[in-house]
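A protein chain is absent from this complex, but the other protein chains hold their places.
Right after this comes chain A.
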Amino acid sequence: MTVVIGFEGSANKIGIGIIRDGEVLSNPRRTYITPPGQGFMPSDTARHHRAVVLTVLKEALEEAGLKPADVDCVAYTKGPGMGAPLVTVALVARTVAQLWGKPLLGVNHCIGHIEMGRLITQANNPTVLYVSGGNTQVIAYSERRYRIFGETIDIAVGNCLDRFARVIKISNDPSPGYNIEQMAKKGSQFVELPYTVKGMDVSFSGILSYIEEASHKMLSSGQCAAEDLCFSLQETVFAMLVEITERAMAHCGSGEVLIVGGVGCNLRLQEMMGVMCKERRAKLFATDERFCIDNGAMIAQAGWEMFRSGQVTELEDSWITQRYRTDEVEVTWRD
């Protein structure tokens, strides 16, 4: 049996999870929630993580009913993400790895999402849509790499949604995306927005600028309601994502889609992707908010795979990095 503890804190969530051979033993998490109209800044987020990280670690061990001696490997997020929060969490991981005499393993955050999605859904070789506040990528596995077939050329889809939520002062509790999703259900009028698919890539910054300006005008003049804008924004950006996912599937001849990342728990996105999959007779896999949204277990799971295939990270190589592309990692645990 191999037990891996995973530390995640690359954005506004801090989570520590423990995995024993595919079984999630514990996965506590805290979210740094900012007031409506405000985003999370690196130093404030690091302060939040700093304040709770040791409590979350204690919880993770207690919930799992394990002692440090039972742990075989300490995994942490090496990147990508915000520097200050990444360092905060890495410091604790490095320190406990040494205190407990365990090997350390730096994990790519995106790989964590993919491996957790594969574990939970048992998808075998899916085309992956990875959508979150910081990342938007369509990924497929080939020859020891998770290769990026398409991605955003500017901001992430989740960033577009989060920033729109700030413009019209939607609450960030539990998350801006969740609140947009609920409001969108009450929207009835479709407001046409720019649709920006460029080959295999997508762009969201122009849509954001457009809807920002439109919302000021249309909301004050009563031409439409905030709910209509939420609805229109979701329909537009999700349609773009479904389009590039479908194209990647056609390219790879793939019969499976896996949606991961925080935006992946949006049920409307899952529904739209489901329609496309049905037409192609493909299978759709998605997870709920426990595993879609950043968490510690996903880092533990990717760490488990890496550790079992013989990888470890020496302390001197354990620096964090804000930029770390999915395809930089050699996938040593798949054929």
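Points to keep in mind about this one:
As a convention for this text, contacts are C-beta pairs under 8 Å (C-beta built on N, C-alpha and C of every residue); 3 or more make two chains touch, one makes a residue touch a chain; residues count from 1.
Keep in mind that, in the parts below, contacts and distances are computed from a predicted model.
Chain not shown in the complex: UniProt lists it as "L antigen family member 3", one of "L antigen family member 3", "E2 ubiquitin-conjugating enzyme", "Prefoldin-domain-containing protein" or "ER membrane protein complex subunit 1".
Note on the undisplayed chain: of the listed residues A:G22, A:G37, A:P68 or A:P194, the one touching it is A:P68. In the complete complex, the residue from A:Q38, A:Q98 or A:S309 that touches the missing chain is A:Q98.
Contact with the undisplayed chain is limited, among A:K58, A:R144 or A:K169, to A:K58.
Within the full complex, the residue among A:M41, A:V87 or A:V167 touching the omitted chain is A:V87. One chain is missing from the display, and on chain A it is touched by residues 50, 53-54, 57-58, 68-69, 83, 87-88, 90-92, 94-96, 98-101, 315-320.
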